[in-house]
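Shown next, in structure tokens, is the structure this report addresses.
One chain of protein is taken out of this complex; the other chains stay put.
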Amino acid sequence: MAETLTKQDIIKDENIVYKKTGLMTDKVLSYCPGCGHGTTHRLVMEVIDELGAQANTIGIAPVGCSVLAYEFMDIDMQEAAHGRAPALATAIKRLMPDKLVFTYQGDGDLAAIGTGETIHAANRGENITIIFVNNGIYGMTGGQMAPTTLPGMKSSTSPYGRDIKTMGYPLKITELIARLPGTYFVTRQAVHTPANVRKAKKAIRKAFDLQKQNKGLTFVEIVSNCNSGWKMTPVKANQWMVDNMFPFYPLGDIKVDGELVK
Amino acid sequence: MAKVKGDIIVDIERCKGCEVCIDACPTHTIAMSEDVNGKGYHYMQNVHDACTGCTNCAIVCPDGVITVYRVKI
Partner (left out) sequence: MAKELRLMKGNEAVAEAAIRAGCDGYFGYPITPQSEVMEYLMAEKPHERTGMVVLQAESELASINMVYGGACCGKKVMTSSSSPGISLMQEGISYLAGAELPCLVVNVVRGGPGLGTIQPSQSDYFQATKGGGHGDYKLITLAPSSVQEMYDFVKVAFDLAFKYRNPAMILSDGAIGQMMEKVVLEDQIPRLTEAEIIKKCPWATTGKTPDRERNIITSLDLDPARQERHNLKLQEKYKKITENEVRYETIDCENAEYIFVAYGTSARICLKALQLAKEKGIKVGLFRPITLFPFPVNQIKEMAGKIKGILSIEMSAGQMIEDIKLAVEGKIKVEHYGKMGGIIPSPNEVLEALEQKIIGG
């Protein structure tokens, strides 16, 4: 039987077990090859798709590599000024409490210029979901040092490595956020392997489910790669991420059901 | 024993040749092409007959270029 099964027998619509969600537009992603942004975009849209929430969701794009996120997500979206996405989200959710509202932000946007908006939205317990992609670098502007750049890590503005004496420490903003009473679910995930992708998707789904229950702010960090900024091939960048980023930014849930678990 | 057989369709022109999918394949049935697509990228393709339709390559693909099919034998 197996021997007689041809390609034509398999490639049929009824046999599809995975295809890109219809909530991702046909536009070619503007990201570098192997960048975790694409996967993260897709997971968020898969979750919105599965929730049947396209008509009920408003997303906010940041400034940074994902500034054009609205080109790729087939939902109503707003493009925020650098760092201000949580302020936009706050107003949208307050004015339209029945909508699902999320921000999609990078580390420069969320943990440097937008630290104030991030912390205060979290502390007010806004019923929004924040998707935070942390690749330890400013990708779009050409690989400058970010608030999350690791000690000793090279970037275009720390060409000899981040010297913590003069450049300060990397900011573990996710741990900081988790300690605020307004947050309900805070987790750190990655999307470089199939197993991690599955876990990250579950976390994103949980975040939106909790938002629907008005539990408070839900926060999903995705530790990601930046092949271009790190100057490595995508596969090597992912390995470097495992070896260097994960020890500093360990994966897993940090706050569940409003209680710190880490 | 229930067996499955899978296959994939790759949107070759959208593949950026990042190779992240290659390691994700448990049966080593995918590999990069010798040829390049319209943007000059080597693209991933199914080279053996061992695909089980596990979806690993597709879900790890940043550009969402892979559609996966699976049938039970």
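Here the chain labels run A and B in written order, and each chain numbers its own residues starting at 1.
Keep in mind that, in the parts below, a residue touches a chain if its C-beta (ideal position, glycine included) is under 8 Å from a C-beta of that chain, and two chains touch if they have at least 3 such contacts.
Fair warning: this is a prediction, and the values are worked out from it, not measured in the lab.
J.: Omitted chain: which shown chains does it touch?
T.: Contacts of the unshown chain, counting the full complex: A.
J.: One chain is left out of this view; which of A:L5, A:M96, A:I164 or A:A195 touches it in the full complex?
T.: Touches the omitted chain: A:M96.
J.: In the full complex, which of A:T40, A:T57 or A:S224 touches the chain missing from this view?
T.: A:T57
J.: In the full complex, which bits of chain A touch the chain not displayed? Write them out.
T.: 54-58, 60-61, 67-68, 70, 74-81, 84, 87-92, 94-96, 99, 116-117, 120
As a convention for this text, only the chains that are shown with their structure count from here on.
J.: With centres defined as the mean C-alpha position, give me the chain A-chain B separation in Å.
T.: 24
J.: Help me check something: in the complex, which residues belonging to chain A touch chain B?
T.: My answer: residues 1-2, 5, 7, 9-12, 15-20, 24, 28-29, 31-39, 42, 191-194, 197-198, 227, 233-235, 238.
J.: Which of the residues in chain B come into contact with chain A in the complex?
T.: Where chain B meets chain A, its residues are 3, 5-7, 9, 14, 16-20, 22-24, 41, 53-56, 58-71, 73.
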